[in-house]
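Excluded from the complex is one protein chain; the other protein chains are retained at their positions.
Just so it is clear, A and B label the chains in written order, and each chain counts residues from 1 on its own.
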Amino acid sequence: MGLGAWLTTDTPRSRFQARMGQTYNGWRDLVRNPLAMLGLAIIVALVLMAALAPWVATHDPIVQTLKDRLLPPGAGGHPLGTDELGRDIYSRIVYGARITLYIVGIVAVTAPVFGLVVGTAAGYFGGWVDTVLMRLTDIFLAFPRLILALAFVAALGAGVGNAILAIALTAWPPYARVARAETLTVRNADYIAAARLQGAGATRIILGHVMPMCLSSVIVRVTLDMAGIILTAAGLGFLGLGAQPPLPEWGTMISAGRKFLLDHWWVATMPGLAIFVVSLGFNLLGDGLRDALDPRSAPR
Amino acid sequence: MYARFLTATALALLGTASLAAAATPPDTLVVADKIDDIVSLDPAESFEFSGNDALNNVYDTLIALDPKNDFALVPGLAESWAVSEDGKTYTFKMREGVVSHAGNPMDATDAAWSLQRAVKLDKTPSFILTQFGFTPDNVDGMIKATDARTLQITTDKAYAPSFFYNILTAVVASIVDQEEATAHEADGDFGYEWLKTHSAGSGAFTLRAWKPNDSIILEAPDHPYWRGDVAMKRVFVRHVPELATQRLLLERGDVDVARRLTPNDIEAVRNNPDLKVQDEQRGRIFYVAMNEKVEELAKPKVIEAIKYLIDYEGIAGTIKKYQATPHQTFLPVGFLGAIDDRPYSLDVEKAKGLLKEAGYPDGFEVEFLVRNDPDRLEIAQSIQNTLGQGGIKANIKSGTGKEILGDFRARTHQLILESWGPDYPDPQTNADTFARNPDNSDAANATGLLAWRTAYPAETTTPMVNAAVLEKDTGKRARMYEEMQRIHQKEAPFAELFQEVETTGVQKGVDGFTVGGAVASAFYWPTTKAAE
Partner (left out) sequence: MRAAAEEKARTGEAPPAEALHRGGPGGGFVLPAVRGVAAGRVIGFAKGLGGTAVSLAVTFLGLLLITFVIGRVIPIDPVLAIIGERATAAQYDAARASLGLDRPLYVQFGLYVWDVLRGDFGTSLLTARPVAEDVARVFPATLELATVATLIGVALGVPAGVVAAVHQGRWQDQTIRFLGLLGYSMPVFWLGLIGLLVFYGKLGWIGGPGRLDTSYEFVYDLDVPARTGAILLDSALAGAWDIFRNALSHIVLPASVLGYYSLAYISRMTRSFMLEQLSQDYVTTARVKGVPERRVVWVHALGNVLVPLITVVALSYAYLLEGSVLTETVFAWPGLGLYITNALFSADMAAVLGGTVVVGLVFIGLNLLSDLLYRLVDPRAR
């Protein structure tokens, strides 16, 4: 039996095969969605740009040439112009992709994991554990997210690390809710009961049987949240609470460029476009993913 | 249904288009500024630029600075004064016929009460007065009204009279209407809670409203100002934090004066036939301070090397173009005894040599604190760049003004980019803080002194500063400050970068407005506007 047939069979032999089959079908839907593919292309381009930054960039992103400050796009071999300290904006955006990916990557790994742990534990154990954990989640949900992140960064001090921490601290509650809802649907399933009868402990059941079932909805959420994370990080940078100079963080670049907006529009506009394109990429992909996993809302 | 609603909305929006160009009222001065520094508008407490700008036009002082004559000392509420033989007792003759905004006569009892009040309230700027030996306990005896028109002030030592007269022009020495303020007294606070947000003065304007981070409205009282007619009936100072928009407001005629223009804006305003640019040398000095509690930064060679690793000309010529004059001493030009020696310039090779002699051939790493403000971040990045060329790796850490100041006052910083504005128009203001440090121990906790904050012992200059305030011969006094600056410039852990120039964008028809030069705060009351 070939792989294709194994994936598309109507009679899967295992839960694993069924899941894989579902995923494969989702992937085929996704490939047929041009917008989602555009999003994927943007993200791949971003990753490549970050990985190959030294080769893609034309200049050192840090080195200053005060006499070449504020050159317009195209002048003096600077495709997107130079900033207030004569640094090449194109190269700074290229290197800035690393910071963006770094922030997004770490938040995407930490917040959902924490949310998963809280949500699955609450859903699986129920009772007072559920009450306490969900109350905690509610408290965090009652905060305006950006204001809470602002307050955290102000408390921890400005910097990329603290910005990540603040965003992660404010991003986990939705994952906890999704995970809890998923857990509730599988908690009493036969195979869980079977595992329990075989003497598996709670930790093992949660890790081995419950969490995998929550993964797909969490992954969709993560993709959809990426854009929000990028925008929040850029917002923190814009308010001066993100990456510290001379790091080329995009939000910080907009903030530095805004006082030149009238005569040197490119300084603030270029990094803004970068943020926009990348978060659009994540949104397009996330949207496509959701359709693929939840066909009811898809245009057909 | 929706279509009709949308059409209506679109029409309403189009209708607004015609409104955009508006001129300010002819009897109102509209100023765009940043006023988020204001904490209090009580003259005994106000110590911030924007608050002092307003109070300078709301209250009068005994002796004033003349905005029309290079800020020379002129009589204020006191019409004449004299000092006794022993140099310790000053007698002021009060001007007759001045009434406060509330209509009360302003006489010597108001003056005595106001100065006593500032000493007794003991808010931050009170040190300006207490350096003459006043304390809350003795001040009633040392400052008193002998009759309604005579005020007598006794100091603990025979100070240079010029020093004392200069002090009396400061905002903290403003004369408050005693009757009005006492009417709003609560718990014996001398009307402090009320005066934070209200006024009881005799100046050209009353404080009509202060909306924090939004606006200040000053309004002329019903009766004429004792100095003569004031053309403006109202002054509206508007908080515009986004710098690029100040120029937009000016170009569109929404404001008469824009005080925070960027170098690019200045060029555009210069080229605009409806606008003009006013340059005034201010007293504020930007500097990099090194903390001598840090092992590397305590070495004289390292301090010298850092002074050679700053692109003074580059910063003043690009980032702060039009807004800075290179300046490398602690006294701003315009002050008694100020010198303009500039021995330092960017010299990477020389600095590398010095670092090698100091035992750091490969440089070292250091934390560099800077306020979270676009201009300062640019300056800091330029310095970070040139320090790097010499092998010193500076890691910028930006924070809000208060955050940075907290580290600085606790002596926990390493390198810091800061600025210092004089508190009153006398050289003592900067000499006292930059060059005097009577006790360098942590226990002294002399947080108000920059020399203590940087752990600079100032052994040679401390006695010189103490002596200079007692020198009656003004020429001799000036020479003492000159000498202090030369010593300070050579050894102190301060690299002064430049003295600020304030470039103000003004509508063509607006005359007489000044931000106060090197020594004073803004003057709104001499302003006139040409008829359209």
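As a working rule, contacts are C-beta pairs under 8 Å (C-beta built on N, C-alpha and C of every residue); 3 or more make two chains touch, one makes a residue touch a chain.
What you see is a predicted model, and the numbers here were worked out from it, not measured in a lab.
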item	value
Touch criterion as defined above, residue of B:V255, B:L275 or B:A435 at the omitted chain	B:V255
Residue of A:M20, A:A151, A:A200 or A:I219 touching the missing chain in the full complex	A:A151
Options A:V178, A:I206, A:A243 or A:A256, residue touching the unrepresented chain	A:V178
Options A:V31, A:V109 or A:I139, residue touching the unrepresented chain	A:I139
Residue numbers in chain A that touch the chain omitted from display	35, 134-136, 138-148, 150-152, 154-155, 157, 173-174, 177-178, 181-182, 185, 213, 216-217, 221, 224-225, 227-228, 231, 234-235, 238-239, 251, 254, 258, 261-262, 265, 268-269, 272, 275-276, 279-280, 282-284, 287, 294, 296-297, 299-300
Residue ranges of chain B at the interface with the undisplayed chain	1-2, 5-6, 9, 12-13, 15-17, 19-25, 28, 30, 36, 39-40, 47-48, 122-125, 127, 196-197, 209, 211-215, 217, 234, 236, 238-242, 244-245, 248-249, 252, 254-255, 372, 399-400, 402-403, 405-406, 409, 423, 433, 445-448
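One rule holds for everything that comes next: only the chains that are shown with their structure count from here on.
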item	value
Whole-Å separation of chain centres (CA-atom averages), chain A against chain B	46
Contact set on chain B toward chain A in their complex	242-244, 247-248, 262, 264-265, 268, 311, 314, 318-319, 372, 374, 377-378, 380-382, 384-385, 395-399
Parts of chain A lying in touch with chain B, wherever the complex brings them together	62-64, 66-67, 69-70, 84-85, 157-159, 240, 244-246, 255-256, 258-264
